[in-house]
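Missing here is one protein chain; the remaining ones are kept as they sit in the complex.
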Amino acid sequence: MILAQVVSDATAGDTGVGEAIVFWILGPVALAAAVAMIFARNAVHSALFLVMTMLSLAVLYMMQQAPFLGFVQIIVYTGAVMMLFLFVLMLVGRDSSDSVVEVLRGQRVAGALLGLAFALLLVAGVGRTMFAVPSVGLGNNAANGNLTGIGRLIFTDYLLPFELTSALLITAALGAMVLAFAQKKPKAKLGQRAAVVARLRGDRISPLPGPGVYATANSVAVPALLPDGSVAPESLSEIIEGHEVDEAPRPPSDAHSLTGRRRELEAGE
Amino acid sequence: MTALAPLLFVLPALGALANLLAGRRANAWGHWVGVAAVVASFVVGLLLFFETLGLEPEQRSREVSLFSWISSGTLDVDFGIRLDPLSLTFVLLITGVGSLIHLYSVGYMSHDPGRRRFFAQLNLFVAAMLILVLGNNFVMLYLGWEGVGLASYLLIGFYQDRPSAATAAKKAFLMNRVGDVGLAIAIFLLWLELGTLQYTEVFARIGEVPSGTVLAITILLLLGACGKSGQFPLQSWLPDAMEGPTPVSALIHAATMVTAGVYLIARTNPIYNLTETGRLVVALVGVVTLLIGAIIGCAYDDIKKVLAYSTVSQIGYMILAVGLGPAGYALGIFHLLTHGFFKAGLFLGAGSVMHAMNDDVNMRHFGGLGRRMPITFVTFGLGYLALIGFPFLSGYFSKDAIIEAAFAQEGWQGWVFGGAATLAAGLTAFYMTRLMIMTFFGKERWKELKAPDGQDYHPHESPTTMTVPMIVLAVGSVFGGFTLSAIGLYEWLAPSLGELQELEGGALPHALVPWLVVLFSALGVLVAYLLVGRRPTPVERPERVSLPVQAARRDLYADAVNETLIERPGIWLTRALVFVDNRGVDGLVNGVAAGLGGSSGRLRRLQTGFVRSYALSMLGGSVFVVAALLAVRFA
Amino acid sequence: MSPTNYLLLSGLLFTVGAVGVLVRRNAIVVFMCIELMLNAVNLSLVTFARINGTLDGQVMAFFVMVVAAAEVVVGLAIIMSIFRTRRSSSVDDANLLKY
Partner (left out) sequence: MTPLNAPPIDYGAIAPLLIVLGGACVSVLLEAFLPRHQRWPAQVALTVLVVAVAGVTLGVYAGSAPAAGVVTLGSTLAVDMPTLFLWGTLLVLGFGSLLLIADRSVEPGGAFVASAAERLSVGAAPGTTTGATGVDPEHVDRSYGAPGEAPTMQTEVFPFTLFALGGMMAFVAANDLLTMFVALEVLSLPLYLMCGLARRRRLLSQEAAVKYFLLGAFASAFFLYGLALLYGYAGSVRLSAIAEAAVGTDRSDALLFGGLALLVVGLLFKGSVGPFHTWTPDVYQGAPTPVTAFMAACTKVAAFGAIARVLYVAFGSTRWEWRGVLWAVAIASMFIGAVLGLTQTDLKRMIAYSSIAHAGFLLIGTMAITPAGVSSTLFYLLAYGFTTLAVFGVISLVRTADGEATHLSQWAGLAKRSPVLAGVMTFLLLALAGIPLTSGFTAKFAIFAAALSDGMAPLVVIALVASAIAAFFYLRIVVLMYFSEAPENGPTVTVPGAFTTVTITLGVVVTLLLGIVPTLVLDWAGAGGFTG
């Protein structure tokens, strides 16, 4: 495998030719995918472009003597985190693609200009000054010792941040539960016996009269009538009675007056 | 005995607290607690005063350190009291006049549902003012400074339901804040240069400070003084402050708080002694203000506004005096004391008139009140005579001394300062006489009028709680000047302010000055009598009438001459100044406020509510920060 | 090839992500752009680890991943909850609070 070759190539000092080839292939790919991500109209496409960037980065990590991170990037980031993104995207509506019209005036221009300025500053100010710096390389920590080295650091020098991340994860889990968990109304569940007892003890044993009984219409809006012709109060729907009902607007007898067409015609004549 | 000193401000503070906390239960007796607190404070002040009198002059400045207030890093500020002749003089003025005005307020506010709140705030003011004058360092001074500003703000806005009161309160607070910024910067500069803010240390080491900084400090202190004392260019809040109840105008906006600026400059005299330019600026501000105040005072028909501009003008005299340096500090304080008496008396008199006239303030509606309110008339009249410098009343001693010192300056300053002060003395006589005639003499114009609330006027003399303070203050106005100069006020103040320098030479011989001043004053009275006293005063303010009609209306040729030569230029000048005052100064203040508000209204549109705009501004900020840091490093 | 190229790539990716936050309206895509920024940072960290010859950078990148995972959970939960009430995941629609 060329990749394995490259990885072992990358020893202490400078980068080998193999690494350069990989970089010049994957680097532009990562960048292009990133740019594509912000231009893709469909959010799912954006997510997939991001996955592409992340995978490219994973390989670049491995080439930079960080095999462990490379795999974590693939498994955790690309595998889990991005899947979570996709899940939520599906939940909130996959087709909610952005409109291309920019509503904030000057936002894109300003964004682009600032982005350009920022990139220039980073590249010219920071990147340029680093070219002369020799790279030390990780030596034994690069390949087999990588995992142990990282583990050792986590449990010694970085013990506190490591413990703190547990607080972070607990918060995240709790937060997701609080916000995303739809609380059901707790209803007192009655057993069959209890239900019967409640019904017999209650003030009414028979079912409520349905709408339209002894009436001329079957609509919910029409109250049930008792045998003597009076309205059965239990059949009145609270919701319907609670609202003022406006008379439904009837179309005027002259249908043309709606469109105004006739007047035009008359005017034209 | 010095252990009693904290009681001076603790007692009024407790009074304020009691009135605030006791709630409605205290409605019946809260005001007496307020009065008692200030009177007790006055008694303590007297005790301390007599104790200090018994000491040798060199030992009369004492420091009482209560506790260490702020200590952070190298900054160390005591909560301490400085008992010296200057602070004790102020203590007696504040608590003495304060007691009288508290007593007066019992009667004046007797029908007001907010009386308890009023006394709480009045007590709060007294406490803050005492902290201001008693503190032994600049931070205490600042504390009192802000405290009196706050109390004054609350009291100006006391009649909460009047929009004009709320506006006036806000204006006063904001203009004071402008001055406060100056004071704060001056304090910080002092600390930066000397690392201490205790008066004793600052004054001992002020010589180490470079002269440019000293000048800056003096100007900034002056800015603070201008804000608090209603001096040019920050004077316009003071007349508006008359929206407050009249006892407040008497106590705060005539006798005590507005003199804080004078106190500040007198207190920091070792700093001002170092810079002649700084003193010159002070004196110029004083001269400009005293002229402006006197001229505008001629224009108003509102009795309290006239008195307010008179206050502006008189404080201008004091500022001029302290601007004259060692030759004037004590004179400024002297005038401050006498002015405290007669101006408080005049305000109380005005309040008594308003009380009788259903809170009307328009002098054109008054007239002939002298017969209805004899006590008010007499006390007010004595205050009036004192103010215009009637020989051997208190204003005569103090004002003449200032004008003499002004004439004694070298070169052009003597002529300008002295001339302006003399001219203003004439103007003072003019507008005060006009006020007297319109209020107490002439036809009883109110008989044909209805009060703003629709009832007839029934002028009557005020109750005893109001007349007694007026009588006491009138007595003070008559004998105060003579007594103070007889018992040696200047020598008493010398430990705080240095010996009073007697200047020789200058623009005019000293003997001539009193005559000149009396002459100008008499002229002012005469002109006022000719213009106002000999003609019926129109009830409505006369609108501009065309020249021929005006000429036709005049039956006396002399009047026409008067008019063309004196009145018309005077009116034009007055109108122009009122215009500048209302439009120019207010306009500037309002313009700044409106500008801030407008830019705020526009800028808040940037907060569009769109997350993406926010992100844009954050990215913009980041680009700025990164670019700036890299540029700073590699430029 | 110098490892610095990785840094440049990282800077560019970070910028692309930042610009994406500014121009995209779907809250989830905005959030993905932020993830892209974090990934760019990780690339820098890994590269610096190599340049410096210390593993710390890799450990940090690892922490960033963990933190990002937790952040994703919280963020998606918040976006879900607002979507439930608004039926919209556009960040421009969340525009009641302004001025």
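Think of it as A, B and C in the order they're written, each chain with its own count starting at 1.
Here, a contact is a pair of C-beta atoms (placed from the backbone, for glycine too) under 8 Å apart; a residue touches a chain by one contact, two chains touch by 3 or more.
Note that the coordinates shown come from a computational prediction; the quantities given were computed from them, not determined experimentally.
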Next item on the list: Identify the visible chains that the left-out chain touches across the whole complex.
Entry: A, B, C
Margin query: Looking at the full complex, which residue from B:Glu146, B:Asp302, B:Glu444 or B:Glu461 touches the chain that isn't shown here?
Written below: B:Glu146
Checklist line | Of A:Val133, A:Val196 or A:Val231, the one touching the omitted chain in the full complex | finding: A:Val133
Notebook entry, point to check: In the complete assembly, which of A:Ala47, A:Met62, A:Ala172 or A:Ala224 touches the absent chain?
Noted result: A:Ala172
Check: Can you name the residues of subunit B that touch the chain not displayed here?
Finding: 20, 67-75, 139, 142-143, 146-147, 150, 157, 160-161, 163, 165-166, 169-170, 173-174, 177-178, 180-181, 184-185, 188-189, 191-192, 593, 596-597, 599-601, 603-604, 607, 609, 611, 613-615, 617-618, 620-622, 624-626, 628-630, 632-634
Note to self: Under the stated touch rule, tell me which residues of subunit C contact the chain that is not displayed.
What the structure shows: 7, 10, 14, 17-18, 21, 27, 30-31, 34, 37-38, 40-41, 44-45, 47-48, 51-52, 54, 56-57, 59-60, 63-64, 67, 70-71, 74-75, 77-79, 81-82, 84-87, 91, 94-98
Notebook entry, point to check: Which residues does subunit A use to touch the chain missing from this display?
Noted result: 121-122, 125-126, 128-130, 133, 148, 152, 155-161, 164-165, 167-168, 170-172, 174-175, 177-179, 181-186, 188, 239
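Following the convention adopted for this analysis, only the chains that are shown with their structure count from here on.
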Margin query: Measuring centre to centre with CA averages, how many angstrom lie between subunit A and subunit B?
Written below: 67
Checklist line | Centroid distance [mean C-alpha coordinates] between subunit C and subunit B, Å | finding: 63
Next item on the list: For subunit B, write out the residues touching at least two other chains, lowest number first.
Entry: 608, 610, 612, 616, 619
Next item on the list: Indicate the residues of subunit A shared as contacts by at least two other chains.
Entry: 104, 107, 110-111, 114-115, 118
Note to self: So in the complex, the part of subunit C that touches subunit A is made up of which residues?
What the structure shows: 1-9, 11-20, 22-26, 28-29, 31-33, 35-36, 39, 42-43, 46-47, 49-56, 58-59, 61-63, 65-74, 76-81, 83, 88-90, 92
Item checked: Residues of subunit A touching subunit B in the complex -> 104, 107, 110-111, 114-115, 117-118, 121, 125
Next item on the list: Write out the stretch or stretches of subunit A touching subunit C in their complex.
Entry: 14-15, 19-20, 23, 27, 30-31, 34-35, 37-38, 43, 46-47, 50, 53-54, 57, 60-61, 64-66, 68-69, 72-73, 76-77, 80-81, 84-85, 88-89, 91-93, 96-99, 102-104, 107-108, 110-112, 114-115, 118-119, 122-123, 126-127, 130-131, 133-139, 141, 146, 149-150, 153-154, 157-158, 161-162, 165, 168-169, 171-173, 175-176, 178-180
